[in-house]
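One protein chain omitted, others in place.
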Amino acid sequence: MQTAITEKQYAHPDAKIAESILTSCVHCGFCNATCPTYQLDSVEMEGPRGRIYLIKSLLEDKISHDDSVVSHLDSCLSCLACESTCPSGVRYSHLIDSARSQIAEQYQRAAVDGLQRRMLAWLLPYPGRFRLAMLAGRLAKPFAFLAPVGQQAMLRMIPDRLPTPSRLDRPGVHRAEGTRRARVALLTGCAQKVMGPHINDATIRLLTRLGCDVVLSRDQGCCGSLVYHMGDHASSFPHMRRNIDAWHAEIDGEGLDAVVINTSGCGVVVKDYGHIFRDDPAYAAKANRVAAISKDLSEVVGDLELPAHVSGLAPALRVAYHDACSLQHGQQVRAQPRGLLDQAGFRVLDIPDPHLCCGSAGTYNLLKPDTAEKLGVLKAEAVESVSPQVVAMGNIGCMEQIASYSQVPVVHTVELLDWATGGPAPTGLGDLTAV
Amino acid sequence: MSAEESTHHSAPDNTTSVQACVQEAINDKVPLEVVGGGSKRFYGRPVFASRTLSLIKLSGVIDYQPGELLVVVRPGTPLMELERTLAESKQALAFEPPHWGPEATIGGTMACNLSGPRRVRAGAARDHLLGFEAVTGRGHIVRGGGRVVKNVTGYDLSKLMCGSFGTLAVLTELVIKVLPTAETERTVVVTGLDDAEAVSLLILASRSPHNVSGLAHLPRGVRAPKALSGVTADGDSLTLIRLEGPGPSVDHRARQIVKLTARSTVSVEQEASALVWTALRELEPLAIETGERLWRVSVPPNASAKFKATLLNAASLSSTEASTTTPQVFFDWGGGVVWCVLPGSLSASDVHRLAHDAGGHARLVRSAGAHEGMTGDEAVDQAFSPLDSVNRAVHQRLKLAFDPSGVLNPGRMYAGF
Partner (left out) sequence: MDLPEPDPARLAKKDAAVKALLAVLPRECVLYSVEDLIAYECDGVSAYRQVPMAVVLPRSTDDVCAAMKILHKFQLPVVPWGAGTGLSGGALPLNDGVTIVLAKMRKILEVDLDNGCAVVQPGVTNARITQAVQAEGFYYAPDPSSQIACSIGGNVAENSGGVHCLKYGVTTNNLLGLEVVLADGEVLRVGGKSLDAPGYDLMGLLTGSEGLLGIITEVTVRLLRKPETARAVLAVFDTVEESGQAVADVIAAGMVPAGMEIMDKLAIEASEDYAKAGYPVGAEAILLIEHDGPEVEVNYLLERTETVLRAAGATEIRISSSEQERLLLWAGRKAAFPAMGRLSPDYYCMDGTIPRGALAKVLGKIRELSGSYDLRVANVFHAGDGNLHPLLLYDGNVPGELEKAEQMGAEILKLCVDVGGVLTGEHGVGTEKRDLMTYQFGERDLDAMQHVKCSFDAESMLNPGKMFPVLKRCAEFGGMHIHDGKLPFPELDRF
């Protein structure tokens, strides 16, 4: 589209990128076809085409950041289904990220909304704090109904029993079993360490079993995506830089074949570190090197290949595979997890409307619980419609969300692959684990 | 008709003359009866006009390009002649229009939107009119549509012309889509089914991927087409399914259809099959006695069997001692059209009501014993299904816009316009 960004707006560091993205959009509207919020609302501004247009209009100073505009941009899940659908290759993710940072800078949020966001940014990236908060929150849970609606969702997400922290998840190197075929770093994340430590455990077991040295750098931690996606880029950079430094040191040190990420929500952002630090002379090159070798767990395992005779170690369960948006759209990874599960002897089932987000979307289900609920219910119905015994996915956010709305046992893809290659059966599957 | 006025008959052979004729009628404030070959006069309401504008001399193929799948033709061209011309290039009017008389013209066919059995697969006449030239009731020569299949330039006036019975404009040129004829055809015949079973089967066949191009049912008591005598027992009901296409394909698909029927079947092929469908197209199975009426009722296919039952019930309730014959009814278009010969005792408003209740509409095709100019036949008066008020208002405005003086076939479809 023709774009006329004003001089004033050009001053913003993201303006040039935004302009080139806006130019690539031809306003065809195909993106609306796969946008979850557009499906729910059918208002132009609740779809990517309309949001792109709002961002364009903001940069052209035709409109200002009023409540309505911010609300439409806030309600975007950043699921990136639009990027998958767009025939013109519009990089919507970068555009919405730039818009969010502008909102964070220029828009005065309502007190409760602002407080909630600041609290999430203060808690989630820090496992220690987060764990304490979860424990405290557990006490408050019975009184959830007293809380304002917005906070009820958060309280409901707190599990009744917090998992024990992982013993494997400590700085150091886990050696490969047998011949070493690769040396990889693992992002152990933040919320995942508290809410799903078993995922990292299964990951480490699987990778070492397949012949990887798995490096857990002391300084790696939160990937920065939660805070970044809320628009507070400045606060996210220290997390990202720490990761870049840690892994770059390994690259330059003993070398790394890959940086492995088992939470696709983090994977998207880590793969984007190169773009994020493009204008930072100190980090641009390092970020690019790190991003270039960053891979989702399923890609790495796919490259390493599962041993030939894995099927039979675990029962041939009916496994519905849920495509996390950050994996299918953000990273365009769809075939590998399915292929691996199939190879491992599971009966892989596709879920109807797989392109639709489950409603987790990072902190979305905490900030926009109503929409998240609508999407969660739809996703649960879709999952249940194929009568699976288990539903597997590659992102902890989706796991929490789908577990809230469906009775089907939820696991991470890596747990099933770990089990099928000799690891323990995933917890929570009960009778299904009998071979 | 006043005794002093003599019948004035024009048969122009070019568009300008047609225009002059219409202009004259406007100036003289005298209505025109517009006809082609006159073969459809019995169809619809009569026109009371002292002047006739016949298109019979506005005849001939103007341009025929088999490779472009279209023919440009004058409206007065006899249907038989046009079909012969197309057949020479192994093409045809895919909607297989009925003739109902040797004088049938292509103009009349389009004006009445007449389509035959293959309508289920190929579409109706209106789906094949790509463009036209016509003289409106204002005496203006207008062109609509074009000589191409894909055309969304302006309103689709061709659709308005087709089926308007000459009440809005006099067609002077037609651009018609043509299609190649099939290499082979075969008709699978099942005997002895009752109406409900037959319609069920026809629906099953239409829902199949076997591309059936004819779906008809002749109940017991309806005269079988001559081409089937010797093939099927006399008096049996006949359910007919036609398949067309390349030989190997028809063989295969016919076998599938036979399987679908789950009954014993017989088949007829090529000329014999063609004759069967020609007979149906020409309504040969139905014989109309004086006092009876031929109705054409368009209903959703799955409502057709039940509709016939309600019709028979109403007919017998309305019958006087004199009429003891059972109404003859046959189904075409998979049940989508029900042709019926009903006793004169069954009123038009009853037929319209029953058709409406079945989700469709009725049209009187012929009232035996009626001829031009005869008044008093209330059925003929209500030949066309009544329109609701919004529809009627739009119809009236269209008539007023195209023919403000009311010179073209006034009352041909509805009283008052």
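Chains here go by letter, A and B, matching the order in which they are written, and residues are numbered from 1 within each.
In this text, contacts are C-beta pairs under 8 Å (C-beta built on N, C-alpha and C of every residue); 3 or more make two chains touch, one makes a residue touch a chain.
Note that the structure is a prediction, hence the values are computed from the model and not measured.
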item: Identified contact with the non-displayed chain, of B:Pro12, B:Pro31, B:Gly107 or B:Gly336; value: B:Gly336
item: Contact partner of the left-out chain, one of B:Gly38, B:Gly163 or B:Gly192; value: B:Gly163
item: Touching residue (missing chain; options B:Gly38, B:Gly146 or B:Gly192); value: B:Gly146
item: Residue ranges of chain B at the interface with the undisplayed chain; value: 65-69, 90, 113, 119, 123-124, 126-127, 136, 140-144, 146-160, 162-164, 168, 179-181, 183, 203, 206-211, 245-246, 248-249, 251-253, 298-302, 333, 336-337, 359-361, 363, 384-388, 390-391, 394-395, 397-398, 400-402, 413-414
item: Interface with the unshown chain - residue positions in chain A; value: 1-3, 23-24, 26-34, 42-45, 49-50, 53-54, 57, 62-64, 66, 68-69, 85, 87-89
